[in-house]
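What you see is the complex with one protein chain gone and the rest in place.
Per-chain numbering from 1; labels A, B and C assigned in written order.
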Amino acid sequence: MLIEILEKNGSKIIRHDENIIIALVSNKKLKKVAKELFDAGCYYATGVGVDERPKNGAFAMYHILNCEDEKRYVIIKTFAEELKIPSITPVICGANWAEREAMDMIGIEFEGHPEPERLIMPDDWPNGVYPLRKEFHYNQKVPAIEVKPKKRKKDPKIMEVPVGPFHPTLHEPESFELYIEGEKIVGASYRGFHVHRGLEKLAEERLTLNQVPFLAERICGICGFTHNCAYCQAVEDAAKIEVPERAEYIRTILLEVERLHSHLLWFGVACHLLGFDSGFMHTWRIREAFMDIAELLTGNRKTYGMNLVGGVRRDIDENKKKKLLEILDKTKKETKEILDNVAEMKELINRMEGVGVLPKKEAREIGVVGPVARASGIDTDIRRDHPYAAYGELDFKVPVYKEGDVLARFLVRYEETFESFWIVEQALDQMPQGEILNEDYELPEFAYGLGYTEAPRGEDVHFVITEGGNKLYRWRPRAPTYNNLPAVPIMLMGEKLADAPIIIASIDPCFSCTDHVAIIEKGRVCRCSLEEYLRLKR
Amino acid sequence: MNFLVVINILFALIFAPLFDGFERKVKARLQNRQGPSIFQTWWDLIKLFKRPPVIPSDSIKRLYILAPYITFTAVLTAYLIVPTLLPQSLNFAGDFILVIYLISLATLIFSLGAFSSGNPYAQLGSNREVSLLMSEELVLAFVVGILALIGRSLSFEILFPLPLKVSSILGLALLFVVIYVSSARIPFDIPEAEPEIIEGPLIEYSGKHLALLEYSIYLKRFLLYSLFLNFILPKETTIRTGGFLLGLIVLSIVYSSLEAYYGRFRLDQAIKLMKKLSAVALVAWLIALMGW
Amino acid sequence: MADLILLVPAGILIATLLLGLAGKGRTSLYLSNILSAISSLSICYVAFLGFKKSLELKFQIYSSSSIVSSLNWLILRVDSLSAFFLLILGVLGFCASLYGIKYMEHYLNKGNVKAYNFNYPIFLLTMYLVLISWDLLWFIIFWELMSFFSQFLVAFERSNEKAIKAAFKYFYMTKAGAEFLVLTIVAVTLKVTNFNANYSEIARLLPLYLQSNPSTLYFLTFALLIGFGVKAAMIPLHSWLPDAHPEAPSNVSALLSGAMIKLPIYMLFRFFLTFFPKDTSIGLIIAFFGAITLFFSIMYALLQDDSKRLLAFSSIDNIGYILLPFGAGLYLIAIGNEFLGAVALIASLYHTINHAFFKGLLFLTAGSVAYETGSRDLNYLGGLAKQMPLTAFTALIGSLSIAGMPPLNGFVSKWLIYVSTLSTPATSLFGIIALFISAVTLAAFVKYFTTIFTRPPLEEIKAKEVPFLMWSSQMLLALLCILFGVYPFLPLKLTSSALNSVGVQIELAKLTIFPSIVVPKTGSFSPIIIFAFLLIATAILVLLIPTRGKEMSTWSCGSKEKLNARIPSNAYYMDFKEEFSEVYKLGDSSKALMEKALKFGRKLGLRFEVLSYNLDSMLFGAMLLIVLLVILLGGVSL
Partner (left out) sequence: MGRLSLISKSISIGKVTEKYPFAPIEVPEDFRGKPKIDTEKCIGCTSCMNACPPRALEVYDDLERGVRVVHLFLGRCIFCARCQDVCPTGAIKLTKEFELATLSDEDLHQIVELQMVRCEECGKPFDTFRHLLYSVKELPPWQREMLFLCPECRAKKVSELLTFAKGGGGYV
């Protein structure tokens, strides 16, 4: 079906296998192809702009779509003609951010984009400087430009409340502007990407193949391993590297441990936002056990530093396995007890039920992923649909709810938590013996690789183009929050201000994943005053 | 004139933060934490008192600056009327109504100060504060009505202690709830809700001002505890003193454990609850009217 | 002939109105206001004398023996009750006139100042005459004149269609109310006092008569409640007030709200305490209407986005606060609890004078704001405390005292209300409602004060402090608010002597035990100690913990953008209003009902007009009406 659509429109198929179709589509046909693909059941996963001038003499845009029916990823590639590509946002609104990002970072113009405004770069970033072009260096500095404050018409009956960049609910620098009437939210605008860390540039210009995993896992402080894993899988896909089976199982175990700890963290945060701090303490008390597991398995409280391209670095021996099973057994009971009791508290349930509803149609158009999608009645799970690591050999259920409110998201995570326990137990049981790391591989030149994992927050996609040697040409990580965030304004509409924090939190946002600005200046670590920081930011 | 009231005030000034420290300890225990030492609240206050305040540029400065002082003294004034450790108080200085109004004065000035800070969250928080005050007054008015009917008086001399009746038990139970609501605890800490509107009215206050406001919150809670206990305790001095201290500890434990195990209400939920409670209060008032 | 002093204010006022009729422009405006202020001072002096002993003047206008023979004599008399209300009129009239000197200037180009110059003194004069006349027939004449001329003040901004409509509504409603009064007076003079409408005569004859005819008592009560209720804006009959008060110039609104709607209260005191026998159910009915009035009006005050409209609704609320203890007092006296009853009546009078002060003050501040910014829209205003600190201060004092915050005057009267009502089973519920509504009043005035003065403005508002003459009159009223709160013994003395003159004896010594007000076995309150403690403790705190802080920009979550970070006035207490939406639904449905009735009335009027072209049917109609009247009056005597 997918292949037919592509062939019918005269696209050139670059790669076609079980998981991935890569096709070159002409500019003229792009919108049509996108529309047809969307109608065929694909949703927009992500878009990548690549400066391919050294290679092909043009800029290219890759739209990555995930087809749930065929359980395949479709990547459609287009070259920019005189820096112009038709926008597909009018057809698939999920492409909005990705196209704007390419616009900011590469400088491609998208014709027909409904809101061609800056997304990633700060307002005082000079025009015509595009950081992801190859001539721009990772430590290059540019002077800031004057920004004139926008004049806005003020409505005396509407209060504008800033939520962020520094707000205790978000813990991360993101900014929402809520327009409220009384306490009712009648509008919301989002301006994110306050912390663009320049990870992609760093990876392609400074780091080597096996250094990137350590950067990738630092995309997120919670779901680091899943980013790391997606990256490794992407490279393994590009270079066709065989990963030892035992390594696959170890990855699966760690991924699930990470999910458990992430979900428990979310339950805690949700309780805290609802004012129930004891619930927060209880869930975090249990979560501590998973930190201990992580420490036991990886040597660090976070599941960091475990993965490399081709396998994992540390084995799980019998001793560890025994300990692990012990802890799991205990925590499973406790988790059930605590969460069941929390779910019995009426005032908490009242504040989640019917709040922040995201209807299925909107959810699909935006392309939300993970628990947010499952709570809105979309039956999707990368672990099941595109089995990676050892998930193909394990048994688990995917919870789906139709309500689309905060409570549904709570319940999806609730059920997933117990599925994760079950997966870890299975994986530990079925784990085969053998090697854990395959270091015998060579990196081809200009090969495409796609890595995907089901992070605790949803589908996590990493797209890699190799350069050969031990370098990457382009690496594009896309965190689940990137797709989920645009849905938040829809959820907020018409709700009370008091519910805003729990609604924003209900997608389990991870802004650090989504934004990519830690100041990296050669030779010194930034420990600077505010003025210095502002100077450096430019 | 009875100058023993000075002892009462001093007692409250010293012990109100200590009881907060104690409550923090209790809450920590209920949340499986070590918790800070019970002197922590005092250390916090002392630290804050040492810090210079910051004044927001959009604020109406005089009102903004004066508000914490007046809030504090308004609460303190109520100690002239409600006895704490010693049963003596300046009886002629006022009655139940005055105590209620002094507490509303504190709340009012506090929210006016916050309103004048120019911060959107402070405005929202004060708006919630006043909304909650209104709905809480609905129940409180009934409580006052019930207690006044039982004692046929509003004077504390006659109301302390209440006779054992169905209506007095109901009235005290309602008072118990109202005290809980007005002491800004979860689930009724809606005006200050930290994750929603970032401590609301307190948001711009800092240093000494913040210390005064926090201190007045502790004093207000302590005042309401004392008020409640006075309705129960007999007049004999020795039993009363012991009972008072014991009662304070019991109330602290009960209130703080309730606070630890509740989620925050939305404002409309809280108002709805108060409306329902006022229906209960109406029944209790009818019972009091019967003289039961 | 010290009693001739009674004529002095009237004389000055008549001179003023004549001058106002003749003069033009700024000078005549100044002159009319200054002369009104002087006459107000003389009214104060009259009141001062009236407290000492009754003043009386008699004029024989003409001698006739017809039905209008009772108009032969014009008797002017001031006893302590009227002196009390004269005091209110004098003080408020003085402040309003003083304020008007500068305030009216900005109407020089817009309105017809002549209308003001003429009507304003007449308005004062008629109010004065209503208070000092000692004859029901003269009273009703002055009363109608007052309604008639004050109407022109409401319609002062003739370019404003709303003002005209409001004035018309005001006029026909008060006129309709006055018909009931006429009916009562006619009934009383016709049946009981034999064409004699002298107060003393009525007080001698009427109670005895009514004791034997209770049905007449209820009929008269009903008529009076409607007649005075309309003027006082008691709740089912209030709808003219929120339209009329905001439209008048602010100093006139202050008088309308502070003094004029107190006149029916004065008459109620006269009627129910001296003319009528004490009856328990009448007291409870009045208290019930008081409770309803205060409850609904303040709930509606929360909705208002217009500063003066909010104040107008709060005026109705305060009428509730006056009627409630009045009714409770009547009830308590009737059941024999003389002392508490007297306390309740004191509370009623005390609140009357308090309301005159703080509501007058608040209307003046609203006027000052409108004077500087040209706006009454609470959604637009904001942050004026920076530019207008004195107005803001006085508005704060006014708001605090109307919210009943100790140690200001509002608290004392409210406290007296609670003390007198809460501990008696029958009135307990009224007390409870009053206590609850007090918190809502507080909220309404938090809204009033913060929206205008503290909340950041939508855009820069150019304003400066108002001229001295304006803020000084505000300051005078603010000082009176503080004085009457901190030292309530003076007003207590005044109110008790006013009550003495209508036959309610009260032992003041039992009530005021310096430094406290004590209602034995019920409650006590020592304003001086509370005030001193608040003041001294705050002063000590400020000295001990001085504020020496840096100024920094207001925190806005770190975003640089200047947002519209102000809470809109309609958003105040949104949740509370939503939860109590039943109240508003009730109000709306009754409004719809009224509108339907009005439509029907209009239709009827049209029909009548058509009929009136036909002389025969007109005559027939008139005859029918007379017959109806005779039957009705005959029924009264049955």
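Throughout what follows, a contact is a pair of C-beta atoms (placed from the backbone, for glycine too) under 8 Å apart; a residue touches a chain by one contact, two chains touch by 3 or more.
Since we're looking at a predicted model, the values are computed, not measured.
A.B. asks: For the chain that does not appear here, which of the shown chains does it touch in the whole complex?
C.D. replies: Displayed chains contacted by the hidden chain, ordered by label: A, B.
A.B. asks: Among A:194, A:246, A:282 or A:351, which residue is in touch with the absent chain?
C.D. replies: Residue touching the chain left out of view: A:282.
A.B. asks: Among B:31, B:77, B:183 or B:252, which residue is in contact with the omitted chain in the full complex?
C.D. replies: For the chain that is not drawn, the touching residue is B:31.
A.B. asks: Among A:40, A:58 or A:345, single out the residue that touches the unshown chain.
C.D. replies: Of the candidates A:40, A:58 or A:345, A:345 is in touch with the missing chain.
A.B. asks: Pick out which of A:102, A:207 or A:378 touches the chain that's been left out of the picture.
C.D. replies: Per the contact definition at the top, the residue touching the missing chain is A:207.
A.B. asks: Under the stated touch rule, tell me which residues of chain B contact the chain that is not displayed.
C.D. replies: 29-34, 257, 261-262
A.B. asks: Can you name the residues of chain A that touch the chain not displayed here?
C.D. replies: Per the touch rule, chain A residues meeting the hidden chain are 207-208, 210-212, 214-215, 218, 278-279, 281-282, 285, 288, 295-296, 298-300, 304-305, 313-314, 337-338, 340-345, 525, 527.
FYI, only the chains that are shown with their structure count from here on.
A.B. asks: Roughly how many whole angstrom separate the Cα centroids of chain A and chain C?
C.D. replies: Using C-alpha averages as centres, the distance is 66 Å.
A.B. asks: Any idea how many Å lie between the Cα centroids of chain B and chain C?
C.D. replies: For chain B versus chain C, the centre distance works out to 36 Å.
A.B. asks: Go ahead and note the Å separation of the Cα centroids belonging to chain A and chain B.
C.D. replies: A distance of 47 Å separates the two centres.
A.B. asks: On chain B, where are the residues touching two or more other chains?
C.D. replies: 120, 124, 267-268
A.B. asks: Scan chain A for residues touching two or more other chains and write them down.
C.D. replies: Residue numbers touching two or more other chains: 159-162, 167, 183.
A.B. asks: Which residues of chain B touch chain A once you look at their complex with the stated criterion?
C.D. replies: Spelled out, the residues of chain B in touch with chain A are 30-33, 120-121, 124, 186-187, 189-190, 193-198, 260-269.
A.B. asks: For chain C, which residues count as touching chain A in their complex?
C.D. replies: Going through chain C, the ones touching chain A are 377, 379-380, 458-459, 556-568, 570-571, 574-575.
A.B. asks: Spell out the part of chain A that touches chain B in their complex, as residue ranges.
C.D. replies: 159-162, 167-169, 183, 271-279, 281-282, 285, 345, 347-348, 350-351, 496-501
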